[in-house]
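Omission of a single protein chain aside, the complex is shown with its protein chains in their original locations.
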Amino acid sequence: MVNLNIDLGAGLKLQNPVMTASGTFGYGREFESLTDLDRLGAIIVKGTTLEPRQGNPYPRMAETPSGMLNAVGLQNKGVDYFIEKIYPEIRHYKSNIIVNVSGAKVSDYVETARRLASLDGIPAIEVNISCPNVKSGGMAFGTTCAGSSEVTEAVRKVWPRHLMVKLSPNVTDITEIARAVEGSGADSVSLVNTFLGMAVDVERQRPFLSTVTGGLSGPCIRPIAIRMVWQVAKAVKIPVVGLGGIMNGRDAMEFILAGASAVQIGTANFVHPDATIRTVEWIEDYCRRHNITDFSTIVGALNR
Amino acid sequence: MVNLNIDLGAGLKLQNPVMTASGTFGYGREFESLTDLDRLGAIIVKGTTLEPRQGNPYPRMAETPSGMLNAVGLQNKGVDYFIEKIYPEIRHYKSNIIVNVSGAKVSDYVETARRLASLDGIPAIEVNISCPNVKSGGMAFGTTCAGSSEVTEAVRKVWPRHLMVKLSPNVTDITEIARAVEGSGADSVSLVNTFLGMAVDVERQRPFLSTVTGGLSGPCIRPIAIRMVWQVAKAVKIPVVGLGGIMNGRDAMEFILAGASAVQIGTANFVHPDATIRTVEWIEDYCRRHNITDFSTIVGALNR
Amino acid sequence: MNKPLLIEFEVTCVDRSGATARLTLEPVGGVTMPMPAPGQFVNILVEHAHNTFLRRPISVNFAEPGSLMLMVKEAGEGTAVLVNSLPGDRYNILMPLGHGFTLPEKPEKCLLIGGGVGVAPLLYLGECLRQRGVEPVFVLGARNRKELDWQLPDFEKIGKTFVATEDGSLGTKGFVTQCPALDLEADRWYVCGPMPMMKAVAAAARKRNVECEVSLENKMACGLGACLCCVEDTADSGNVCTCTEGPVFNLNRLKW
Partner (left out) sequence: MNKPLLIEFEVTCVDRSGATARLTLEPVGGVTMPMPAPGQFVNILVEHAHNTFLRRPISVNFAEPGSLMLMVKEAGEGTAVLVNSLPGDRYNILMPLGHGFTLPEKPEKCLLIGGGVGVAPLLYLGECLRQRGVEPVFVLGARNRKELDWQLPDFEKIGKTFVATEDGSLGTKGFVTQCPALDLEADRWYVCGPMPMMKAVAAAARKRNVECEVSLENKMACGLGACLCCVEDTADSGNVCTCTEGPVFNLNRLKW
């Protein structure tokens, strides 16, 4: 028997280390017929903002080598709609429900977190200071220590349970940001969000995205994401949640060995809608093959 | 007839915009039977240092989704060997020969550049402040404005011809570095060098590279590289040379439309050793199809 | 509506004409295929293409219990692999997806107007209409005879079929909008084809004040309404997912 449980602290206990990445799994319901929504470590739902957002104009997507660019721009119906209409429909899942929170100003993050705090079935929020597809807020916070700290500290004051902060990889030294966020009260960090990228339709001589630039995700970025997780895991004491191009259990184990206590499956959900549950099963089998009875012992177990 | 000539200033005139990226094309000779060494914009030879370097231990390479990691670590026989043994054998190529210069300290860069200045067949050097695979120097200079400026200014004093500076993408704001380098006397900037990445052999629970981390290159990074070229081209007045995952002419045109006056073909040489010449031919055909008689008019011609 | 499932299919038959192929596929291992509604699509994984990352959305050309037909036109590396499929090749398919055409409650006069590879979903729609007692009339556009004639017998089996080709090599010369068949009395138009053709047909529908549904081809990733990439800006709800609220939209919802 393999014990896949992992405790990320501050009340966030996962039945296994596999979560869904925000914005790639809707509210879970979209995948009900394709994967087992009761058997995941956590479902991190779509980025939620204080007010409803229409997002960016179409086209919002371009396929790239081993990945894709998106420029969705946080389209969502706002936190009140989530609380009233969506949460009651998904709260019964046996997986943890985590809400990803975004905002244009610090006060947006705070008010959104404050309203979510009323939902006792939400053990954690993930504060997104790294969305590259919005004009204000988002990545602007996540690329400086001061901005990252400011958001984290403010949200920390109103959010009583586990506080995860999602970091941007578009920085010179991600360990600096991670330490700043840790010092401001985060209970864990998740990394990485997407890389700012761009693709050009050369025959039409124009960008593929309506916004010119967008967020790059998929296996193409995985080697960079693993490196950042490895660096951050050595730099902070709080748990690190790894993501960036994980397509399967093998990829997930790269992050885990590099120091991630848990992982998020993102873009893979678009290609293999059953990627999450298959990753859980692969990790369980891996542990069995390697005689690991307690998953937590393999976190950061990379040999040098 | 399409005129593919492009003048990068300070005496660096290219017969076409296609160069080879340093470290991916040896000294050209390795590809003599596979591509036409007289028909390239420039051959940028292997990173050259003041003293000979053995580079990093094997293993130095890992294949990744749409790319590869390398940790060569600037293995080369030093500038004097280049001047005495290699240069006489390659100077006859009708393509420009550009030497990529690296160093651990500023004085290494300066002395290497000074020695190369004696070779009148070298119209340009490319100063590499962005190698991620050496313990000192390299990327350490390229990730701060001060470090980038320091190297550029020092080399500028001893190098009389075209000075190209190769930028690291491992930064929060590459336009800052590009402007610093421009202000310190660079005649052009080339971007991007490799991204710092990592890959893990999960069955053996150890990194694939002897150095743990290495430089990620290949089409996987192309969307990020194009975005950076687009940003830098708007931020500086000197020409921008684009590279990062260009596999063919179409890919090259993405960079050119985004603002690159010329491009470098790197990792593609490992997969398609004739990629350079095929890219030249594709661009020529593209210009013909789009009724462009003068290549330089299409640089940065992206519609919004 | 049937929930989407991941099903392994095997190619049993390939009909090819130029860069277009019609694949007949059957689920592997006795799995029951959920029947798609007309206008729905599938999202197919193409594993043996070098530079293809996402699935390829393809509309349902025809379906019978245990058998699925997809019409694929080569447009890139992924579709090239599909077009060059051989019997015995296997594909992992996510299906059925999306919101299809609205079938009339009672028999109505329906015109099914398609262009290029956009004629594909109209075949299955026609058959479903016929089974409900509607006599579908097809108006199909193509660049030339070669593009269309190999598919015509299938349409003609189901309903009266008018053709327009750009070069005049078959039927009326010109676009479908120039085809006199558009003047036939109709309660409802169903449209699928390239964007300029659909916009032209939509304009004609507006002029005639006929109920009109169009099938969009917005670029998409997941096909499940999760990635929010394929949005269409609607008059009533702003950006909505083409993959779940569409691909078929009533013209009145669109800001065309």
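Read from first to last, the chains carry the letters A, B and C; within each, the first residue is number 1.
Simple rule for what comes next: a contact is a pair of C-beta atoms (placed from the backbone, for glycine too) under 8 Å apart; a residue touches a chain by one contact, two chains touch by 3 or more.
Since the structure is predicted, the reported quantities are computational estimates derived from the model, not experimental observations.
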Which displayed chains the unshown chain touches: B, C
Per the whole complex, from B:Ser33, B:Ser118 or B:Asn291 the residue touching the absent chain is B:Ser33
Selected from B:Asn3, B:Gln75 or B:Asn248 as touching the chain missing from the view: B:Gln75
Interface residues of subunit B (partner: the chain not displayed): 23-26, 30-34, 54-55, 57-68, 70, 72, 75, 218-219, 267, 269-274
Which parts of subunit C face the unshown chain closely enough to count as touching? 47-50, 52, 81
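Keep in mind that, in the parts below, only the chains that are shown with their structure count from here on.
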Of the chains shown, whose Cα mean is nearest the mean of all protein Cα atoms? A
What is the chain whose Cα centroid lies farthest from the Cα centroid of subunit B? C
Geometric centre distance via CA averages, subunit C-subunit B, whole Å: 47
In whole angstrom, how far does the Cα centroid of subunit A sit from the Cα centroid of subunit C? 36
Distance between subunit A and subunit B based on Cα centroids, please, to the nearest Å. 34
Which residues belonging to subunit A are in contact with no fewer than two other chains? 62, 64-67, 218-219
Listed in rising order, subunit C residues that touch 2 or more other chains are 51
